[in-house]
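The structure under discussion appears below in the form of structure tokens.
The other protein chains are all here in position, but one chain of the complex has been omitted.
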Amino acid sequence: MNEKSEPGSPAVAQAAVGDKPKFSLVWVVPIVAAIIGAWLVYKAVTEEGPTITIVFSSGDGITAGKTKIKYRSVEIGSVEEVRLTEDLSAVEVTAKMAVGAKEYLREDTQFYVVRARVAAGEVQGLGTLLSGAYIGMSPSTDGPREKNFVGLDEAPLIEPGEEGRRFRLRADNLGSLDAGVPVYYHQIPVGRVLHYQLTQDGSISAEIFVEKPYDEMIKAHTRFWNAGGIEAELGAEGFHLSTQSLTSILIGGVAFETPETLGPKEEVAEGHEFFLFENLRAAQSPEYRIKNYYLLMFEESVRGLKIGAPIEFLGLPIGEVVDVRFEADFETMEFRVPVLVQIEPERLLGTGLQVKTQTRVLDLVDHGMRAQLGAGNVLTGGKVINLVFVEDTEPAAVGEWGGYPTIPTIPSSLRNLSADIGVIVDKIEDIPFDEIGANLNETAAGISQIVNSPELTEAIASLRKMADQLSDEVAPALNSVLTKAEQTLDSAKKQIDADSVTTHELRRLLMELGDTAQAIRTILEYLERHPEALIMGKEE
Amino acid sequence: MTGESLHHLDSEAGSLHACLSVCHECDLLNQVPALPPDRAARCSRCGHVLFRNPANCVEKTLALSFSALILWIVANVFPFLSFGLPGNLIETNLVSGVVSLYEQNQVILAIVVLTTSIIAPALQIAGLIYILAPLNRGLRLPASKQVMRWLGHIKPWSMMEVFMLGILVSMVKLGGMADVVPGIALWAFCCLIVVLSWALSTLEPHVIWEQLDRAEETGAAT
Partner (left out) sequence: MKGWAGNAKSASLTGCHACGLVCQMREEHHLACPRCGSPLHFRKPQSIERSTALVIAAFIFYLPANLLPITHTAALGKVQSDTIMSGVIYFISHGDWPLALVIFTASVAVPLLKLLILTYLLWTVKRRSRSRQLDRTKLYRITEAVGRWSMVDVFVVTVLVALVQLGFLANIEAGPGALYFSMVVIITMFAAMAFDPRLIWDPTEEDDEREI
């Protein structure tokens, strides 16, 4: 209640003054505040984790009071101070860790800075573009506890505790190798390249890590190859495309396969060195060490025969063309194409054999083995060289030319085909159609003379005999020629693919031949049925 | 040369006795009758409160001042507000804003905010305890009167409650973008505002001055 005061107004009666309470309730407030404060302090102290120092080579991205330390994206610590070391060579970071982190602060624990990074192997830490860098931790639970660490500048490629084995790869070229590049097995990433270096002899030596349990797939005969990018090949066998994964297209990769083998399957120790093949195909080809060179002399067009074209035996590739040259003798106007081929007899006869191949070849040649050009890739018109056995051929022997042993050659079956066709055409040409026609004319003239005479019957009889002659002698001959032509057609079909230019022309020729033969046959059949047509002409 | 103080002659221990008072706002001379405890006297002309006689003024205010002290410490030490996205929360202290302003070269602004939100309340609390704690026992520390004067000067510059409103507005503004997580210090700050206002309301300068005078006399007498 308020009292207004007027000057001179009577004094208000004094109110009774009660006893002052001994203990004012208001003291509850500070007591409560003190209790809460003390409890907060206690909580903060007991929940305080250890303080550690980490030495990094650069403080880039690390901010005092802001940068966090994370493990599996969970915050487990925070940077408090960032300072240069005394000799100005490094940056010392003081960080306070969460209580639970105490267990993991051991000697082997590693710290590294995660900054946004696009590097071989992965795009890392893009989130840091938004939030700033953070410090990652690779904890270990064994070993003595530690409070001072030396930080790595990049995330370690192997987490401590990650199980697996390391191996070495030796390659001629770096290819897509780089630290962090994945290692694939059946297109699954199972490891990564750790680092590489150039060796004294110019080759590249790389160390890879393969996780358990995939490392057990690796044996002594495992093949490693460079699987990066897209492998596309256009060869005598066709177009070939292969790739391991999208990552490998972009960044590269190494793949391995342990092929089935009849040989021994040895285990390998950690650190075993393998050769890194350039690509899958190279890896799949077993290593052959014995290479024999032979010379093949061709006297026909070798169009489509490239260096590297395969040379096959019974359809199995046993080598390849190494060189193609030209030889001319202008006096005799003879031209020849010497082709140098490399034959790896191990492909046929197994590895590790003795040097008896030369004699073997001699034997084979004696038995009629010849080299012949064959059609290879239809798309490119490429040719291959086939070693075939020919019956009834002139005996030939292994000769020598330019220092190389020669294998005798035979013309390609394509050439044979045109020869056959030439024969057919010749044969057809030999049929004395003109004579037959002249005879028929004479006979017709004679008939008009003797039309009303009994000699007509005779003439008809003799005509009949002639018709018989035609059907008995000429027609079968024609038939057999036609049959042979058909056979040749079939065999030609087998050798020639539908689309090449030569084939088109050939086909056209053959079709025309066929038509001609068909027409002849029709005439003959008709004549058989209506021999009088020779005289009277065909009824329309 | 000093003037005589009419008030001084009339004072006695206990409740305020009848005396003259000059209104600060209208300069009217008022004669104030003896005020029983928990009563207030107002100027007859303009209604300005001349003085009150709150019961247990010293003890109450002192208790509240201690509470305020603890709360002030908590408010400054512990995390105040955290802001950001999950996994990327930035923790701030009460003083973080000042530090950020300073880092942005807004030095004057930083000083203004520092004073009005942290320093002024701290000085108020310190001053109150400095005067009231001994006074509760009838003693006084040297320069208590100076301190008392300065308390009066500081009072308009302690703007914690305005700061609180600023925080609320910011929380609304930022809440839509990301998480704003209040920390312990924020709650302590709220309580501090309440407690300090409460303390200042239980404080009646008149009573304190009286008691200071008495303590001075007692001190001089011994």
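Each chain carries a letter (A and B) given by its place in the written order, and its residues are counted from 1.
The criterion applied here is as follows: contacts are C-beta pairs under 8 Å (C-beta built on N, C-alpha and C of every residue); 3 or more make two chains touch, one makes a residue touch a chain.
The structure presented is a predicted model; accordingly, all values stated were derived computationally and were not measured.
The omitted chain makes contact with just one of the residues B:L35, B:V98 or B:L135: B:V98.
Within the whole complex, the absent chain has one touching residue among B:Q106, B:N136 or B:S197, and that is B:Q106. Of the listed positions B:N56, B:N136 or B:S170, the one in contact with the omitted chain in the full complex is B:S170. From the set B:A40, B:I90 or B:I154, the residue in touch with the chain omitted from the display is B:I90, counting the whole complex. Against the chain not shown here, subunit B presents residues 1-8, 19-29, 45-48, 51, 81, 83-84, 88, 90, 92, 96-101, 104, 106, 108-109, 112-113, 116-117, 145-146, 148-149, 152, 156, 159, 162-163, 165-167, 169-170, 172-174, 176-177, 180, 205-206, 209, 213.
Keep this in mind: only the chains that are shown with their structure count from here on.
Centres computed as Cα averages put subunit A at a distance of 82 Å from subunit B. Chain contact summary for the complex, subunit B toward subunit A: residues 14-15, 18, 21, 29-37, 39-42, 44, 50, 56, 59-60, 63-64, 66-67, 70-71, 73-74, 78, 85, 87-88, 90, 184, 191, 195.
Those residues of subunit A that touch subunit B in the complex are listed here as 1-9, 11-12, 14-15, 17, 20-21, 24, 26-27, 29-30, 32-34, 36-37, 40, 44, 66, 68, 70, 73, 75, 130-131.
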